[in-house]
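Omission of a single protein chain aside, the complex is shown with its protein chains in their original locations.
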Amino acid sequence: MPKPHTHPSLGVGFRAIIRRDLLSLWRNRSDIANPLVFFLISITLLPLGVDPSHKLLATIAPGMIWIMALLATLLSLDTLFRQDFDDGSLTQFILSPQPLYLTVLAKVIVHWLTTGLPLALIAPVLGVMLSLPVGGYWPLVLSLTIGTAIMSLIGALGAALTVCLRSSALVLTLIIMPLYLPILIIGANTVSSAVAGFSASQGLALLGAALALALLIMPVAAAGALRISSNH
Amino acid sequence: MSWQWFHRLGSPRWFYEKTDRWLKWLAPLSIVLMLVGISWGFGFAPIDSKQGDSYRIIFIHMPAAALALVGYYIMAIAGAVGLIWRMKLPFMVMKSAAPIGAALTVLTLATGSLWGHPTWGTFWEWDARNIFMLVLLFLYAGIVVLAQVYPSRDAADKACAILALVGTINVPIIYKSVDWWYSLHQPASIKLTGSASIHPSMLYPLLLCILAYYCFYSTALILYTRREILLREARTSWVIQLAQTRLARRKANVTGEGL
Partner (left out) sequence: MIAFRFSSLTDFMHMGGHGIYVWSCAFIALAILTALLVYPVLMARSQLAHIQRLQAMQKMQQARQQQAHSND
């Protein structure tokens, strides 16, 4: 009697994708360093282009660090789906019984773990370089942790829409920039208001709410965009 | 049975033939309304006590801003209808609305900065409304570029529709967040954005201009959609027939004049 065909459980599929992406990133370890290097270099350029007085730097530090983190994330988004698109595994993901939502979510988690989280953890070093006042460090790390997660989620939609294009970098930036704007505003203001003495909890709560919303909507939209991109 | 009219609406040919008739009165109406409205505002509305005559730019600037925003929602709704009911015509409308909205946003930004200089001393101010208009321009630009760069037309339609829909959720979020940001960073000098209650003699020409812009937008949208229809349905028999009759009519005109 033929055995009933059972699919692997959702959890198994989810973890498999995470493991696969982490492994392939580990094999190209240098790729992980790219956004971090960009982050460091651009922050170093800032005091050279602007008056490096402590007062000025302290005023713009929260915003600049947030902007640079945003740009670094933007740079790293292209690789989110491109390799899978090029070698055909994207089609396999779409056809498989595993919901595409979970596949996208798994890839985004790996992307955040290897791009956003390191940026958030290295941010205090940059804060020191830019004379960020004492009250700002903890809010900086927390807001960047949540913020980069949101940016990875939103970026997944942009990457999914542009993966079938040859020169996608400019279109990707154009598409995603308006979506990133509110996150930047809330995140940078969380840090600046913490520096000014107010509590950071309001901004962090807003960011948390945005993360919840993005977790709900973005993978769905990205999955739809992936189906369109691969079907063209 | 009741959905028949809805699906008939989805036929590009029906739209093209219907708008042949509509345009005959809609286009002149838009032009007339626009000229009357702006002349009224420029020449016959009373002078503003605070801003003098430069406030008259509002008759061009404000309706353009309103239509730029409304146009985005029209584009997004068209995209949604196309995605949900898989109809061709809504996608054509969506694709046509993008450049019109982008042009109106540019008009808003240009006239806004020209208004800002005599009134508040600077061509550009990072306030909530300016930033919002700039972001709206980027939203439009993203859709225009995406539509052009995508390899296949159907995929481009769906991708633009998704982007427009995500943008729709984003537009109020952006406005709220920029507004909040601006309230934190308001400069010391208080800007006069105009009194809360506007005098009727200024309100009526403004309303007329808004109506004029709505008619104008409809005309432009219909014209662009007709062009899109001709582009996409180029191989169908009715379009080919249209091209032939147009040629025959022009030949007849030429020979008629020759006589």
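Order of writing sets the labels: A and B. Residues in every chain begin at 1.
Keep this in mind: a residue touches a chain if its C-beta (ideal position, glycine included) is under 8 Å from a C-beta of that chain, and two chains touch if they have at least 3 such contacts.
This is a predicted model, so every value here is computed, not measured.
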What are the shown chains that the left-out chain touches? B
Contacting the left-out chain: of B:Val32, B:Leu184, B:Leu207 or B:Leu247, that is B:Leu247
Given the full complex, what residues of subunit B touch the hidden partner chain? 27, 34, 38, 42-47, 52-54, 56-57, 60-61, 64, 96, 100, 103-104, 106-107, 110-111, 114-115, 117-118, 201, 216, 219-220, 223-224, 226-227, 230-231, 234, 239-240, 242-244, 246-247
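Keep in mind that, in the parts below, only the chains that are shown with their structure count from here on.
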Can you compute the centre-to-centre distance for subunit A and subunit B, using the mean CA position of each chain? Integer Å is fine. 34
Where on subunit A does subunit B make contact in their complex? 157, 161-162, 164-165, 170-171, 174-175, 177-179, 181-182, 185-186, 189, 193, 217, 221, 224-225, 228-229, 231-232
Residues on subunit B engaged by subunit A in the complex (per definition of touch): 135, 138-139, 141-142, 145-146, 149-152, 154-155, 158-159, 162-163, 165-167, 169-170, 173-174, 176-178, 180-181, 184
